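Removed: one protein chain of the complex. Kept in place: all other protein chains.
What follows is chain A.
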């Protein structure tokens, strides 16, 4: 049996962003021994990059706000494909989750009367985002990190060991979710309860196994499969792939959010996020003719809600009761498509974006106060002073709405007892498009729920704990070591040189960017699937040099498995869905189709035993099926006007 370091916990959380840390806090507060595993250092997770804020209907800025309004906005933003129960729980619980952060030391920006200040954002009817300048994600991560430290201090005071009941394993990568030996066999290698995780320590390359009956996936997104992205290197779809390999389905993978405003210049920073707060605080989009073009792109479903003229739009900032919102604040999918169209029509900025201008809209001092990190970022990276000149921006791959199919209340993954998922890695909450600000609240609401239910599940097992088989550990170790043995050619294919994992990754990113990007066509997606097949074959001979100690080439070679699996899900589901909705736009099917509204596309591993055999490239590894969503509960439907519902739901669904 492979030599591995072994640990035993009650709950293991994979990922230390907002969802993972919130889950870990909850599981530990339930009294269970909890481990958190993260690829980066503790406190560096991608959540730190979230800028705008946390959406929660606290009603501090506008007393009319409440969970029902937030629920409505969320469903509209997701074009009614959201799992209504998740959207409901999210809207109801978000305020408590934000207030709770204050009790852990968070310092949000304040209103005049000392409450948490709330700012405007795209798709939100009222000013709703709790924020700290434009570094809200940093505040969120730091607060959760410090809460974890305070729980560790409690344990230290009690027993002298900081890590007695809560330990962070930083700079470690999980490559497999392990299954219970008995049930795994009993179901012919298909099913089985979760028994723990297998992974490696990035620093030393040593393998480890953490045995635990409950595993929470909180790994974030998949953006590193695309070339232009706001996502960091960590976003290789690990949790999505781990779930698939463990036998859990993914849903809604065709929905990928391209944030409308990423930096476009200089090339080395292309894709880095420019916060939506720029628009929430008054920034406007202009094309090369100087025209505020968003007025031309208000879709029918939103016609009544958005201003038709600049005068009306400008009046809204000061007097939202009597003016409609500026169209710059449409949901992200609409704005991203509009920018894309302007650039395609030849009205783009010099470096292939459009202009985002806040310099003529707010005094310089105000810009620096409200958007300090944007000011800093543009000054340092692009030599642009945003208080004096416009920014150049364009769409960037930002977020995946699709993810692990979960039970809305417990965050339990479908079909795999002991597996839970929360945050970006979970699907359903945001439907076809996520509203800005709903991500941080999602992390907190469902992170807590996942931690709670994972703890309850683990506690109920008592002595009936799953066991990890030596065989599974050996297989996982062999899989992870593969990149070291392919040098000079794969066995059975003599003379084939090892593939460079960096080159494979670049080709993958180019493929997804060009062929399954913001605007999609059937032919291109078929071509993408074909290319993914051949990349998958080649990735089996991705080889690396050097040794196992902190070797980024090796890490990337391992991550490629996940990116290829997830990319295939995106491409297959996108090809199947013959309509345009939210973060899925088909050039060949430009209209939203009410008949597609209630259909989820479900991705599962074709070979359920979890082995990634060298399959025929055209067949692929993913099996796709359709599934109806549960009908929206009556009292929630009643929150909408019938006229509006008719735009989304079929006549049968409305019983007319």
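Everything below uses one rule, namely that a residue touches a chain if its C-beta (ideal position, glycine included) is under 8 Å from a C-beta of that chain, and two chains touch if they have at least 3 such contacts; residues count from 1.
Keep this in mind: contacts and distances are computed from a predicted model.
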{"item": "The complex's invisible chain, by UniProt name, from \"Succinate dehydrogenase/fumarate reductase iron-sulfur subunit\", \"ABC transporter ATP-binding protein\", \"Putative ABC transport system permease protein\" or \"Ion-translocating oxidoreductase complex subunit B\"", "value": "\"Succinate dehydrogenase/fumarate reductase iron-sulfur subunit\""}
{"item": "Which residue of A:14, A:48 or A:649 touches the chain not shown here", "value": "A:48"}
{"item": "Option touching the unshown chain, where A:5, A:304 or A:380 are the choices", "value": "A:380"}
{"item": "Chain A residues touching the omitted chain (full complex)", "value": "40-46, 48-49, 58, 95-96, 99-100, 102-105, 107, 109-110, 113-117, 132-133, 135, 138-139, 142, 146-147, 149-150, 152-153, 156, 162, 203, 232-234, 265-269, 272-273, 351, 373, 376-377, 380-382, 497, 499-503, 506-507, 538, 544-547, 549-554"}
